[in-house]
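Got a structure for you, questions after.
Every protein chain but one is kept in place in this view of the complex.
For clarity, chains are labelled A and B in written order, and residue numbers in each chain start from 1.
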Amino acid sequence: MKGWRFFLPLGLFAAFVGIAGYQLSQPKSEFVESAMIGKPMPPFDMRPATSDVPGLSLANLKDGKPKLLNIWASWCVPCAAEAPHLAELERQGAPIVGVAIRDRPEDVAAFLARYGNPFQRIGADDLSELQLAIGSSGVPETFVIDGEGVIRYQHIGDVRAEHVPLLMEKLREAGA
Amino acid sequence: MSAVKAKHQRLILVVIALVALVAAGVIASWALRNQASYFYVPSQFVEDPPAPGQAIRLGGMVEANSIKTQSDGVTIDFVVGDGDARVPVRYSGIVPDLFVEGSGVVAEGKMQSDGTFVADNLLAKHDENYVPRELQDMNDQHKKAAVAETTI
Partner (left out) sequence: MIAELGLAALWLAAALAALQLVAGALAVWRGGEESGGELAGLIRPAAIVQGVLCVFSFAMLVWLFVRTDLSVKLVAMNSHSDKPLIFKIAGSWGNHEGSMLLWITVMSAAGALIAFVERRLPERTMQATLAAQSFVALGFYAFLLLSSNPFERLPTPAVEGNGLNPLLQDIGLAFHPPTLYLGYVGLSVAFSFAVGALITRQVTPEFARAMRPWVLGAWIFLTVGITAGSYWAYYELGWGGWWFWDPVENASLMPWLAATALLHSASVLAARDALRAWTIMLGVVAFSMSMIGTFLVRSGILTSVHAFAVDPERGSFILGLLVIYIGGALAVFGLRAGSVAEGEKFSAVSREGALVVNNVLLSAILGVVLLGTLYPLLTEAMGVRVSVGPPYFDPVGTVFVVPMLLAMMVGPLLRWRGDRLERVRKPALIALVCLAGGLAVAIALRAGVLSTIGLALSAGLAVASVMPLRGRSLRRLPIATWGMVIAHLGIAVALFGMASERAFNKEELAAIKVGETATVGPWSVKLAAVDPVAGANWTAIEAVMQASYAGGKPVELHPQARSFWSPPQETTESALATRWNGQLYAVLGKAADSERWQVRLWWKPFVTLIWYGGLMIALGGLLALIGRVREDLRRRIVQRKAGERRAEAVP
C-alpha cells in the first residue's frame, strides 16, 4: 500500500506517547522521603519562635505522648492554607508542636493571630538545622513522633481535609 | 524538462533526505551511548570506576569534616559518601549556598587520569517543590530551569 508512509509520523508520535505515558505512570520520587523514619529525633533545643508560645526541645517530645510535629513558616502560603486543617486536628485531640523555619518573631505572632494557633509549642529553626537533620526538605511538612521521640511518619506538603483522618490514624498507631 | 528526468531528480532529493535522516539516527544514537553522562552513587563509583575523561555525575552526601579549602582560596577538596563507599572530589569555583557538610550534593565532572575526580559543577540538593522557596537550594542552572518551568 502506497499511503503507509504518511502514517509514519503517527507511528513515531505513538512511540513517544507510549514512553511518556509510561514515565508519567511511574511513581516519581518527587518528594524526598526522609531516611529518618523509624529513627529517634536528634537532640535539639530551640528558643521560642514568638514570645507567647514556649520553645521546643527533644525533652518535650519524649513525654510519653505521641505528637504531630509541623514544620512551617509564616512566609509560606501553603502553611496558611493548611491552618484550618491543623485546627481541625487539634480539635480532634491531636497534640501539635511546631517548628518555624527561618522566621521572625513578629511575623510568627502575626500569622498566629490571623490563622489561629493550634500549636502547644513552637521552636525557631533559623538555619533549617533541625529541618535538614530530620530529612525534611521543604515547608510545610508534618511528622508523627511517638512518645519516645521516634519519627513514625512523614507527611509532605500541606495538610488537606482528606489527610486529617489519615494523620489521626497514624497518631493512634504511634501511641500503640 | 521531461517527466522522466523530473522523477529522476526527485529521487535524488529523496535519497539525500533518507541518507541525512539515517545518518542523523546512527550518529545520534552512537553519540548518546558515548556522550551521555551517567549518574553514579559512591558505591557504584568505587566498584566500577568510570573511565578517565568520561563526564559523569556523582551524587551523595558531603561527609562531615571533609571540606578542606586549599591555600588559593577557591579550590576545595571534600569527600562524597553514601554510607558504604567514599569518593574524594576536588572542585575549583564558587560553591552553591547550600553546599555544607552533611548535605546532599551532585558533583558533575570527570575522572582524571591520575585517579582524582574533578568536579566542574556542584548541585546542592534539598531542592523541593511545594513551597516558593523551592529555588533556594538549587544551583543556578536548575533555578533557571525551575523558573522557566513555572513560566513557560
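We take it that a residue touches a chain if its C-beta (ideal position, glycine included) is under 8 Å from a C-beta of that chain, and two chains touch if they have at least 3 such contacts.
Please read all numbers here as calculations on a predicted model, not as lab measurements.
**Student:** Among A:37, A:58 or A:80, exactly one should touch the missing chain; which is it?
**Tutor:** Missing-chain contact among the listed residues: A:80.
**Student:** For chain A, which positions touch the chain that isn't shown here?
**Tutor:** 2-3, 6-7, 9-10, 13-14, 16-17, 19-24, 28-31, 75-77, 80-81, 83-84, 102, 110-111, 114-115
**Student:** Taking the full complex into account, what residues of chain B touch the chain not shown?
**Tutor:** Residues touching the hidden chain, for chain B, are 1, 3, 5-7, 9-10, 12-13, 16-17, 20-21, 23-25, 27-29, 31-32, 35-39, 55, 57, 69, 72-74, 92-95, 97, 106, 123, 127-136, 138, 140-152.
Assume only the chains that are shown with their structure count from here on.
**Student:** So, what's the distance in Å between the C-alpha centres of chain B and chain A?
**Tutor:** About 30 Å, centre to centre.
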